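This is the structure I want to talk about, given as structure tokens.
Removed: one protein chain of the complex. Kept in place: all other protein chains.
The first chain written gets the first letter, and so on, giving A, B and C; residue counts start at 1 in each chain.
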Amino acid sequence: MSSKLPIGILGATGIVGQRFIQALEHHPWFEVAWLAASDRSEGRPYAEAARWRLKTAIPKDVARMTVAPATPKGAPKIIFAALDASIARELEPQFANAGCAVVSNSSALRMQADVPLVIPEVNGDHIKLIDTQAWRRNSGGFAVTNPNCSAIGLVLALAPLHRAFTLETVMAVTMQAVSGAGYPGVPSLDILGNVIPYIANEEEKMEEETQKLLGTLSGSHIDPAPFAMSAQCNRVAVEDGHTESVAIRLKKKASAEEIIAAWNRFHAEPQQLRLPSAPEQPVVYMTAPDRPQPRFDVDLGAGMTTSVGRLRKCNVLDWKFTVLSHNTIRGAAGAALLNAELLKAKGYLG
Amino acid sequence: MSSKLPIGILGATGIVGQRFIQALEHHPWFEVAWLAASDRSEGRPYAEAARWRLKTAIPKDVARMTVAPATPKGAPKIIFAALDASIARELEPQFANAGCAVVSNSSALRMQADVPLVIPEVNGDHIKLIDTQAWRRNSGGFAVTNPNCSAIGLVLALAPLHRAFTLETVMAVTMQAVSGAGYPGVPSLDILGNVIPYIANEEEKMEEETQKLLGTLSGSHIDPAPFAMSAQCNRVAVEDGHTESVAIRLKKKASAEEIIAAWNRFHAEPQQLRLPSAPEQPVVYMTAPDRPQPRFDVDLGAGMTTSVGRLRKCNVLDWKFTVLSHNTIRGAAGAALLNAELLKAKGYLG
Amino acid sequence: MSSKLPIGILGATGIVGQRFIQALEHHPWFEVAWLAASDRSEGRPYAEAARWRLKTAIPKDVARMTVAPATPKGAPKIIFAALDASIARELEPQFANAGCAVVSNSSALRMQADVPLVIPEVNGDHIKLIDTQAWRRNSGGFAVTNPNCSAIGLVLALAPLHRAFTLETVMAVTMQAVSGAGYPGVPSLDILGNVIPYIANEEEKMEEETQKLLGTLSGSHIDPAPFAMSAQCNRVAVEDGHTESVAIRLKKKASAEEIIAAWNRFHAEPQQLRLPSAPEQPVVYMTAPDRPQPRFDVDLGAGMTTSVGRLRKCNVLDWKFTVLSHNTIRGAAGAALLNAELLKAKGYLG
Partner (left out) sequence: MSSKLPIGILGATGIVGQRFIQALEHHPWFEVAWLAASDRSEGRPYAEAARWRLKTAIPKDVARMTVAPATPKGAPKIIFAALDASIARELEPQFANAGCAVVSNSSALRMQADVPLVIPEVNGDHIKLIDTQAWRRNSGGFAVTNPNCSAIGLVLALAPLHRAFTLETVMAVTMQAVSGAGYPGVPSLDILGNVIPYIANEEEKMEEETQKLLGTLSGSHIDPAPFAMSAQCNRVAVEDGHTESVAIRLKKKASAEEIIAAWNRFHAEPQQLRLPSAPEQPVVYMTAPDRPQPRFDVDLGAGMTTSVGRLRKCNVLDWKFTVLSHNTIRGAAGAALLNAELLKAKGYLG
């Protein structure tokens, strides 16, 4: 019998659910024990219920698992959630209330005052918010979230600069991959040979999540980071990888060398604790003049490393650069998994 | 015998050269009379020398024309130039010196102090710089240029706002079509499923050209517009149409309604003079929340209309919006053609 | 008041419905008078109900029309139908039964013995089958269909050869555009950088429809053409235009020149009657070694001309060649419209 911790996945048939299953296939601590999805999938073998969209094959034992109803009854104590926000808003509290550790990728609870929104390299200390949750007191359950796929790469690139030089202003324009919209997601007739300059609610999420992530834990709440932040979000014909053109102003002026060093040297608790999914380098600066590019760089660090490039002076703010991050790994399933690993390392998973 | 003015095209086999030929097929004032291209093409019938990349067929009479050597001897007095900058730097002065009106799409002379860089709707008065050119005095020849394909759509969107409210700051991030790089241009292995966050010299051109175009003619030179301007340029897998995410700060504060009205009401000399290639509306604001998009909107106004959308508040500057412009029509061949039409209307073409 | 014949469109919000509206905008004989779609759209203005996916704008009067319920009550006598097969199977007979002329693009009734499956240039005489329909006798109504988008280009290319040289064997492999699957249709995650070697039921339709179209009217039924026919269907990342690699064996041996002449000279009733949507040349042979290509040739003859190229010897059968046809114009809306024009010319539309 396995000594690994059993994991349940809510929303197991979607793109992020599939990435959870892929990431857990050879995981040293966790194993997939329970899968739930929409009513339509319930009772069917996973391999039939899911339209698998990854290059690696469905792990054989998972392929045969029967999709369970999406209720806490019979579910394991640790739940990875990859649900649409509207469903998550209803289901995630049910699971937390039933005593589950809900590690969520959805946006439903991210901005709730007592729910930590966490990137382990950036604000692992926010996890303490768990102790203020009513679920925690009542049933032992709790909820932790990771940010939107467009915010996480940006925040990983900003965090070392904010620590060292203090951000005053951030402007980001995204060019986001279609996998960020799930499956079936973006119709091909909408995106072939096209750019869509709009993703519903995405700019608002990026702006408020960035400030919460770089904010300060103050007793039982987070003071958002006080810098000004503006985002513009576009969809492009890329399968995986969100690219972002970023401009920043810093309070403490810094040279290009200092900024690049801050990125390359950046590491934090996940690296020190050697969490299984932590990349050796969370942020890498690429020196080639035309990188990073999603087609070639998205899988860096098994999709967990954020790549940065093209640092150059800005005529309006101080600096401009390009950020690339894998939107369904570092921006979704890998983010939640790393959160779970941090939770386990800190003793929250029993 | 035709009473139309004979036109010569330098760089006739490239993508912009093809667009010139396409645009002149049924032109009421001009007709193609002479085609020149690289040595490799010289002496061959145009249909063989060019790798035609447009949906409409090569006009039959042009197909049979023989590609001439790229020297002023035997060339008509009006030359449309679509050359690489390095070649243009050498050839365009030769033609101006020989008495030709050189209407150029290349970047070679754009920033030269006595060469007008013109968008007829924006700064048609800059054409007077011609009178300061040595070529003009010596031979009657002169050179006029149009801006880079990434600058022109932006400047058309900015001009009405700059007039009414005065720009203080402009930040633009582009997502540019592959046709902007000519043919063969961007290899498919570089752009399929990818974003390239770099186009050589493009950001510099966008920044300085925008300020020259919105600058003020002061005697024999242009005072560049004094606002701060920063550009970031990306290549995406789109055939035609540069999309740009723009943020601006205005000196005189304006409401969304006032800004949209400034765009929709914008018209200028080309519309008043009913120049043949002038679009009825140079700028159109699209109200749908997810437009403009290159796939659907690039051909607006026969490719001469710039479309704008998504006007919304910016947390850092004042306003954010999206601009789309056809890069090989309004951004290249159509731009030069409209310049030529303005020159004719103003009596510069004899 | 208009003297044009009022047209109703069933399935007006889909891609083919949109193509009907586009094609009818300036039609000399017909005008859009009534639009119906799914329950979800009913009662809403068309511009809101449809997700318009074409480059030309929605005609203004159509934009304001209210989407009607999909029942014969209140519908005009001529109905263009662009419904999914499952819905068409139910609705089309209702409209025919109510006295409507149903000109359908769906597959529901195509293979029904008394329903003509027609390409006006190929088998206009099959229209007489109408007279055998019970609907016709009972209410005056009737149904006429056009073939699948993958069959129609092929059959236009085959018809002149079958007439002149008699087909013995046909093998076709398709590379079909995503617009053939409607909207939202093919998810971008399925097709970016991909080929899907499967389209449900498509091969069966191509095979049986080709034989019915090239078959012979014999009293009250069609004897299918007796040649052997095999199809393989693939989906590729192309917006519009089905490309097909075809190989054939002919009973009467023919030279390349004879075959090409048969294509280029091919014309029939629609051309003789000068039907408004009939292309001047239904089939054009392109001599360039690498044409036709969807990106450049799909709009030939306003999307109604089938282009053929690369005729060369086959080691197994006699000849190989490439066929290209616009799948939502000649392969759908344009096909039905041309059928309607033929019906009017023959007196079937009152």
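Definition applied: contacts are C-beta pairs under 8 Å (C-beta built on N, C-alpha and C of every residue); 3 or more make two chains touch, one makes a residue touch a chain.
Bear in mind the structure is a predicted one, so any value in this text is a computation, not a measurement.
K.L.:
Which residue, B:Gly141, B:Gly193, B:Pro224 or B:Gly301, contacts the hidden chain when the whole complex is considered?
P.N.:
For the chain that is not drawn, the touching residue is B:Gly193.
K.L.:
Among B:Pro184, B:Gly219 or B:Gly350, which one is in touch with the chain left out?
P.N.:
If we include the chain that is not displayed, B:Pro184 is the one touching it.
K.L.:
In the complete assembly, which of B:Glu25, B:Glu239, B:Glu258 or B:Asp299 touches the absent chain?
P.N.:
Only one of B:Glu25, B:Glu239, B:Glu258 or B:Asp299 touches the chain omitted from view, namely B:Glu239.
K.L.:
Quick one: which of C:Val236, C:Ile260 or C:Leu349 touches the chain that's been left out?
P.N.:
Considering the complete complex, C:Val236 is the one touching the chain left out.
K.L.:
Based on the whole complex, identify which of C:Ile15, C:Ala96 or C:Leu192 touches the chain you can't see.
P.N.:
C:Leu192
K.L.:
Just the residue numbers, please: which parts of subunit A touch the chain that's not shown?
P.N.:
Output for subunit A: 53-55, 192-193, 239, 295-296, 299.
K.L.:
For review purposes, identify every residue of subunit B that touches the missing chain, sorted by number.
P.N.:
Against the missing chain, subunit B presents residues 15, 53, 178-179, 183-193, 237-239.
K.L.:
Residue-wise, where is subunit C in contact with the chain that is not depicted?
P.N.:
Given the touch definition above, subunit C has residues 169-171, 173, 175, 192-198, 207, 228-230, 232, 234, 236-239, 243, 245, 247, 289-296, 309-310, 314-317, 320, 322 touching the missing chain.
Throughout what follows, only the chains that are shown with their structure count from here on.
K.L.:
Given that subunit A and subunit B are copies of one sequence and touch, is their interface built from the same residue numbers on both sides (over half shared) or different ones?
P.N.:
same
K.L.:
Take the average of all CA coordinates in subunit A, do the same for subunit C, and state the distance between these two points in whole angstrom.
P.N.:
47
K.L.:
Quick check: how many Å separate the C-alpha centres of subunit A and subunit B?
P.N.:
Averaging C-alpha atoms per chain gives centres 42 Å apart.
K.L.:
Among the residues of subunit A, pick out those that touch two or more other chains and give their numbers.
P.N.:
Residues 192-193, 237-239 of subunit A touch two or more partner chains.
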